[in-house]
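Up next is chain A:
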Amino acid sequence: MFRDAALIAGKDLRIELRSQVTTQQVAPFSILVLILFAVALDPDRGFLARASAGLFWVAVLFSALLAIQRAFTIESADGGRDALRSSGLDPAGIFLGKAAAIALQLVVLEAVLAVGVVVMYGTEVTGVPLLLATAGAATAGLAASGTLYGVLAAGLRVRETLLPIMLLPVLAPVLIAATKSFEAALGGVAADGWPWCGLLVVFALLYLTFGTLAFGTLLEES
Partner candidate 1 sequence: MTIAMTHVGYVAAGWGIPLAVLAAYTVRTLRRGRELAERVPPEEHRWS
Partner candidate 2 sequence: MSPGHPSTSSRATRVLGGLSLAGLALLLGYALVWSPADQVQKDSVRIMYVHVPTAILAFGACAITTLAAAMWLRKRSEGWWVLGGAAAEVGLVFTGICLITGSIWGRPTWGTYWDWDPRITSTTLLFILLVGYLALRRIDNESGDAAQRGSRGAIVGLLLFPNVVVVHYSVDWWRSLHQKATITRLDPTIEGTMLFTLMLGIAVFSLIFAWLLVHRFRTGWLEERAEHAGLEQALVDRRAEAATGTAAAGGTSR
């Protein structure tokens, strides 16, 4: 299972390295979102810095949607999905592999956004261990649930519009928990953030387990 996962993750990341869609399109988009927030809200630095935890995660969520769509369009061309289905790879492995590839791209995006928030919003970075743990758990949850809902929508004519409406309400707990945890790390007491981080871990485990079990059924029909 894990060897299949590594195979799939390697394949997706190689495609990504060649096409550079994440670095050349999704990452600039995420920075654009930060700029739009500054325009929409009062770009008075104090306010943006105070809200930066939430704004950061909303930007991550929007960028994640693009990355997830992208992860499943690379297979829609040339009957890639049929090839994947008949490849004899373990569906659980395919799920974990795709999720891992998405997670890695999300980490890159989060790094870009973190620099953006620090530079443009003037956020002071404190509580680094909590920040890293939160980002890790949230990324795992985003990648797992995104992969699951991504394959559901893949292959449908209306996938671009259907995926956000199905996935974003599901991700509301991730947004809440990650924001709260970041707020605790950046401004408040770090100890307040750890329970939220725990919630993120639970969410990630839930979707990783469910996806591993259900992916076979879904892949057959997408």
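How were these picked? Simply put, all candidates are chains of the complex that A comes from, given by their letters.
We take it that a contact is a pair of C-beta atoms (placed from the backbone, for glycine too) under 8 Å apart; a residue touches a chain by one contact, two chains touch by 3 or more; residues count from 1.
Worth saying up front: this structure is predicted, and the values here are computed from it rather than measured.
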Candidate touching chain A in this complex, from 1 or 2
2
Enumerate the contact residues on chain A facing candidate 2 in the complex.
148-149, 152, 156-158, 162, 165-166, 168-170, 172-173, 176-177, 180, 199, 203, 206, 210, 214, 217-218, 220-222
